[in-house]
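I'd like to ask some things about the structure below.
Every protein chain of the complex appears in place save one, which is left out.
Our next item is chain A:
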Amino acid sequence: MNWIFGDNINTDLITPGRFNITTDPLKLASIAFIEYRPEFHKNVKKGDFIVAGENFGCGSSRETAAIALKHRHIKAILAKSFARIFFRNSLNLGLLLVNADTDGIDKDDVLILDIKNQVLINKTKKNKKKISIPSMMLRLNKDGGIIPYLQKHGLNHLSDLERF
């Protein structure tokens, strides 16, 4: 299913400051949207999408927001735009963020993310929309994030990022 959110969903809504005092990713996952969207917290399933408007992830630099959502195993976050630190954190963690026109997507719509052709297919609404996923994000998503990438190739391969 799709979890629909509006514009400017900030990091304090995703993982509120006073709950995120742990480095345990599973504990962090358990507080995702704990106050703002308790149903998400209770019912989110592996493979679900988060569908949002502009500036998703604004606010704090705390990586907890991205860690928590990654460990709820959502398929991807689809949004019109992302705040930059959240974007970098997600890129580093291998969490998939997709720039898309998210208007008109409802919670029960069946969505298919065609990464190869950069298209989002809405089977319920019978439409297709162009999406964009930076190639660096796809690559790091495949490798499970930047740390596994650097572990595998070595720190001096940081410069490879430019060519991704």
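The definition used in the following text is that contacts are C-beta pairs under 8 Å (C-beta built on N, C-alpha and C of every residue); 3 or more make two chains touch, one makes a residue touch a chain; residues count from 1.
Assume contacts and distances are computed from a predicted model.
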Q. Which name from "Hydrogenase expression/formation protein HypE", "Acyl-CoA dehydrogenase", "3-isopropylmalate dehydratase large subunit" or "ABC transporter permease" does UniProt give the chain that's left off?
A. "3-isopropylmalate dehydratase large subunit"
Q: Just name the one of A:S30, A:S81 or A:Q118 that touches the chain not displayed here.
A: A:S81
Q) What chain A residues would touch the chain not displayed? A) 8, 10, 12-13, 16-18, 21-23, 35-36, 54-55, 58-64, 66-67, 81, 83-85, 88-89, 92-93, 145-147, 150-151, 155, 158-159, 161-162
